[in-house]
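Written out below as structure tokens is the structure these notes cover.
What you see is the complex with one protein chain gone and the rest in place.
Then we have chain A:
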Amino acid sequence: MLQDEDGQTLPVHSISAGLDYPGVGPEHSYLKDIGRAEYVSITDEEAVSAFQECARLEGIIPALEAAHAIAYTIKFAPKISKEKIIVVCLSGSGDKDSFEVAKKLGYKI
């Protein structure tokens, strides 16, 4: 949990409702501790940009949560050989997020 010195939960922010949460579950914490998984961060802007790219290039509207994964893939892919295969888990559909994305980009819908 993100906490202050009294154990009070600290306020957090993410454009993605599913990531707007102050804690990490025990399974992810364990995977990080044993070095099995590595965790990275993506800004709201990078996620929205990936949301648009994915819709434009693939015809798939990703959920904002999954757009974070796509944003990191866009950053990471040029660093490795073209022969390598990358699997991205696109965990949900972004129809639910279209209003949030429009707001972020300054459109009224």
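Just so we're on the same page, a residue touches a chain if its C-beta (ideal position, glycine included) is under 8 Å from a C-beta of that chain, and two chains touch if they have at least 3 such contacts; residues count from 1.
As a convention for this text, contacts and distances are computed from a predicted model.
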Among "protein-glutamate methylesterase", "Tryptophan synthase alpha chain", "Putrescine transport system permease protein" or "Chemotaxis protein CheA", the UniProt name of the subunit that does not appear here: "Tryptophan synthase alpha chain"
Of A:Thr9, A:Thr43 or A:Ser93, the residue in touch with the unshown chain: A:Thr9
Contact footprint on chain A, counting only the chain that is left out: 1, 3, 5-9
